[in-house]
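Here the structure comes first, spelled out in structure tokens, and everything after it is commentary.
Removed from the display is one protein chain of the complex; every other protein chain stays in position.
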Amino acid sequence: MAPLLEVRDLRVEFPTRRGILTALDGVSFSIAPGEVLGVVGESGAGKSMTGAAIIGLLEPPGRIAGGQILLNGKRIDNLRYDQMRRIRGREIGAIFQDPLTTLNPLYTVGEQLVETIRTHLGLDGAEARKRAIGWLEMVGIPAAAQRVDSYPHEFSGGMRQRVVIALALCAEPKLIVADEPTTALDVSIQAQVIALLKGLARDKGTSMMLVTHDMGVIAETADRVAVMYAGRIAEIGPVREVVKHPKHPYSAGLMASIPPLDRKVEHLAQIDGAMPRLSAIPRGCAFNPRCPEVFARCLVERPALLATGATEAACWLYDAASEKHAPEAMRHG
Amino acid sequence: MAETPILEVEDLARYFDVSRPWLQRVLAGEGKRILRAVDGISFAIPRGTTLSLVGESGCGKSTVARLVVGLYPPSRGHVRFEGMELERARAIAEQRRRMQMIFQDPYASLNPRWRVKDIVAEPIRAFGMTPSAAAQQAKVAELLTQVGLSPLDGEKFPHEFSGGQRQRISIARALSSNPDFLVCDEPTSALDVSVQAQILNLMKDLQARLGLTYLFISHNLAVVRQVSDRIGVMYLGRLVELAPAETLFTTPRHPYTRALMEAIPDLEMTGRQRIPVGGEVPSPISPPSGCPFHPRCPLANDRCKAERPGLIPARATEQSLTACHAVEEGRDGGLPAAQRIGTTATAL
Partner (left out) sequence: MAAIARMIDSDLFWSFRRSPVTVISAVVALICVLGAVLAPLLAPHNPFDVATLNLIDAFKPPAWAAEGDAAYPLGSDDQGRDVLSAIMYGARVSLLVGFCAVLFSMVVGVSVGLLAGYAGGAVDGLLMRIADIQLTFPNILIALLVDGIARAALPSDVHDRVALFVVIFAIGISAWPQFARTVRGSTLVERNKEYVLAARVIGISQLRIMLTHVLPNVLGPVLVIATLGLSNAIISEATLSYLGAGVPQTQPSLGTLIRIGNDFLFSGEWWIAIFPGIALIAMVLSVNLLGDWLRDALNPRLR
């Protein structure tokens, strides 16, 4: 099946006074209709920026400096602001971490839903209002017919995030970009919201790009997952494979460092050091200074995504041409 | 158990007046609004062990952390440090030196205008712990090394460091007065997961090496499991369960504890259908009568609505304490581990 969204070799740059910072570098992936793609990584890895680039809301002075973004085979990365605004909402819905930034405090949630439904679906006022109440019921807001006339501040955090979800879904987009949708919520509310998103995506056949730092959320929700590091994709593949048998040394380290809930371990696995700043990304593989498997080639040549089993990893370990045994002495020495 | 616990908390409560300004209140005909952040909790921490408090935001766990180091005066109840009332202990520099705190936000916990060496040395200077500037410099270098930084980092300013490194600086500052007792308020919540592992490992190493006692505050059950000897679960300003760490995870008693564990997404991907707990945490300004969890609890009955349960041993032989009428009466019996907390809101 043709992918719904395709990102090809995306490059995002931030011009600063000290030169150009490359925030995203050669990011490629696709999302099939009805598929949930999880995007994980540490803060600054570029996961949120990937989402922002897709919905055309990169914060200035950030700009797409290369590559293409295609929705249903049509390029959307080079559209004008007003053209993109029509696509946002109608074809791509967005959910952000903080519901307060998405909802306008001066209008009732009903007005905001009706406005969106009328703009994108061309329904009349009464019909749109009926739909709005229907959406509030669908996202689990009790007494939706009354709450529809409430203002955002009259809802609790979890309920507000449900309203945001309703707002993102009410124009029935084909793709939802959800950036840390549960991070601001408490654990018990988080679970409710995840269950909701998952159910809606399944029932409506909506595709979703789920950006989060929480592997647990990804494991529960996503079909495939992309692990990002320093503005690049380190590994991408079926979620089960990546979580259970990560191939890239970074994904392996990341998975191992998650504290388990079901047992106590004496010493948690840790990745020493920190992700490089955008201004100081090392040559070759960006992970090479922290990588336990590093060898000579990693220091000079940047690996592309290489197929290995069910997943693809940007790591020279999986290239048959790599002379990976020779420099053993180097890493222990 | 004859030894005095390093920290003892008895019926501790802290209320905040969150009323609107007087004139507005009178005009609107409102009464005072009192937020019961912490409402009568008791626990003790034996020397060299870690007690963790877990709960969702607004449950009062951070208020407890601030109460036990004297940042707030209690509205009711007692805090005893080494058997001495906190207020008296805090008036004595030698006692104050022995308690320190680590905070959540690595960006706000270091004064941005101070050099790292001055930040770390602040307690040393305050308690007059080194005779000379040279000795102080040596001590700062030693502390920075101890937390995995370079002595040369002392010359830098906080903004030159990543979140994880700043948290190491915070730890170095806390250790600089040679404390016995550390209050750690969500020390890894703002950090990325691989960095979180570094900090947790560091804290465990330091505890083993220096014999520290921790009060560890977190919302993350998985993290808490890795560091705790005992765990208290808080809900709306009260302790609903207090148990040895392993016991809490193998046999959670309180319906809220079970619901919390149920809610955590796991990596095992057993395909298990999680049934999240319904509803949301009520406001601590007007908490429900009786047991604060009763509006969300599948086991609630009339007694739960009327009578506040005490924190008592769940079974005569068990070490875990539970504040639940259903557990006390044995009404929770036969509940399978993978379970049944009712849901209303997410049913689609």
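We call the chains A and B, going by the order they appear; numbering starts again at 1 in every chain.
Here is the rule we use: a residue touches a chain if its C-beta (ideal position, glycine included) is under 8 Å from a C-beta of that chain, and two chains touch if they have at least 3 such contacts.
Source: prediction; values computed, not measured.
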Seminar exercise, completed: Of the chains on display, those the missing one touches are B
Exercise. Who touches the missing chain here, B:Thr63, B:Gln104 or B:Thr188?
Worked result: B:Gln104
Seminar exercise, completed: Which of A:Arg17, A:Arg80 or A:His153 touches the missing chain? It is A:Arg17
Seminar exercise, completed: chain B positions in touch with the non-displayed chain are 66, 69-71, 90, 93, 96, 99-101, 103-105, 108-113, 122-123, 126-127, 170, 173, 177
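Throughout what follows, only the chains that are shown with their structure count from here on.
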Problem set entry | Interchain centroid distance [CA atoms averaged], chain A/chain B, Å | 31
Seminar exercise, completed: chain B contacts chain A in the complex at 56-57, 162-165, 192-198, 200-201, 204, 219-223, 225-226, 245-246, 249, 259-269, 274, 276-278, 280-281, 343-348
Problem set entry | In the complex, chain A residues that touch chain B | 42-43, 138, 140, 142, 156-159, 186-192, 194-196, 199-200, 203, 213-217, 219-221, 239-240, 243-244, 253-255, 257-265, 267-272, 274-275
